[in-house]
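Heads up, one of the protein chains got dropped from this complex, but the rest are sitting where they should.
Up next, chain A:
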């Protein structure tokens, strides 16, 4: 606490003119089972860009949602111009002058540019009707400020992705905002469009607006931002002025602890090649993917969101449009057209969101567990409940599943136990290759360790594992080798020995 109050003091001594427009002090946000933010302090200054840096799941999006009035923090206060404020809802945040340009732009294809910009706060005529003339005029002025001549009366669906992005920015600026939040605004833009965007940011700076800029890409951050704040596991682990901070320092803050110590990665004898993928490609998602996976090996797959990792894995599992290229399992070429083919061949996929992709919550535990193994538990084509129960009991014991009975609906279990049902369900198919998509996303640190120990155990039993993860410590700590993907291409495969976070981040972001 002392350190936190001292920081602004030292800042004000060097540049006494600076007082923040907005300060967040000691903000905590608690969700059932997870502390998403833990005592975070951050300050935003007029005419300056503050870069918010952190891995996926570090708490950046939660912070944005608090600032825009979508969540109300459990602890802490927000101070604007020296007075504490509380945003009761999204409108309250907008009224206070906070506006956000979101990662996925929330716009409507069938509405015109003008309608999209003023939706929800359209100017009215004196009869209370919508004032189209003013809308289109003001929209044209806004687009002009952004150095664009998009006609406000055309429909959004006729615009390119970059143009849509401009509309989203215009929408954010159409309210009288003093604080502009940009949540990964460059993710979908080309270099030229990024330059255009940065010119807009410079204009906003000159107007004295405070900007919170969220990005993964270090070159952009150094180009546009004055200040930085690094988040890790819901805490702010460092902040300051970018000019005085080398990039290595920021990466170190972002990754944190010395990862090899924390993870229960056990030495496993790595055997012969189990899965071999050659020249795998897909029309729109990825291309030139080739790798081998050996018995007992954990292959980490790292990359930014949208790099094509999940798409690649889902394609290997047969749930998306099949890609071309060759796949060999234990030396034999296999063709996978559906998830049923993949399961029969011995490849299973544990999806990222267990609630949405993993379980039928109304179904009893034992039926969820046996669902992919029905061919084995059935007798002469008819279901046999006794076999399903004994299969479920076997894996429930092995995974230490806590449930009143195996016949209760999965929906009544806690999150951690639901995860065990998902894993048990897949182990019951006796797979050779198991693909784990973000296995510890959204679960707390303690449960993470248990999941990691279990993954190591599986590898020890001779399973081959592909682990997709956005968390650097997890990737570095668990993987025998790491494949990095960037924009649908393989950016490299690295061995565990001597691998550093910096190498992976550079490969994933394309910074030389």
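Methods note: a residue touches a chain if its C-beta (ideal position, glycine included) is under 8 Å from a C-beta of that chain, and two chains touch if they have at least 3 such contacts; residues count from 1.
Methods note: contacts and distances are computed from a predicted model.
Think of the chain that is not pictured: of "C-type cytochrome biogenesis protein CcmF", "Autoinducer 2 import system permease protein LsrC", "RNA polymerase sigma factor" or "Ion-translocating oxidoreductase complex subunit C", UniProt labels it "Autoinducer 2 import system permease protein LsrC". Of the options A:362, A:397, A:457 or A:487, the residue whose C-beta touches the omitted chain is A:362. Touch with the chain omitted from the figure is made, among A:268, A:293, A:343 or A:458, by A:343.
Across the entire complex, the residue among A:85, A:122, A:334 or A:371 in touch with the chain not shown is A:371.
Where chain A meets the omitted chain, the residues involved are 32-33, 317, 319, 338-340, 342-344, 349, 351, 356-363, 367, 371-372, 374-375, 378, 381-383, 409, 411-415, 425.
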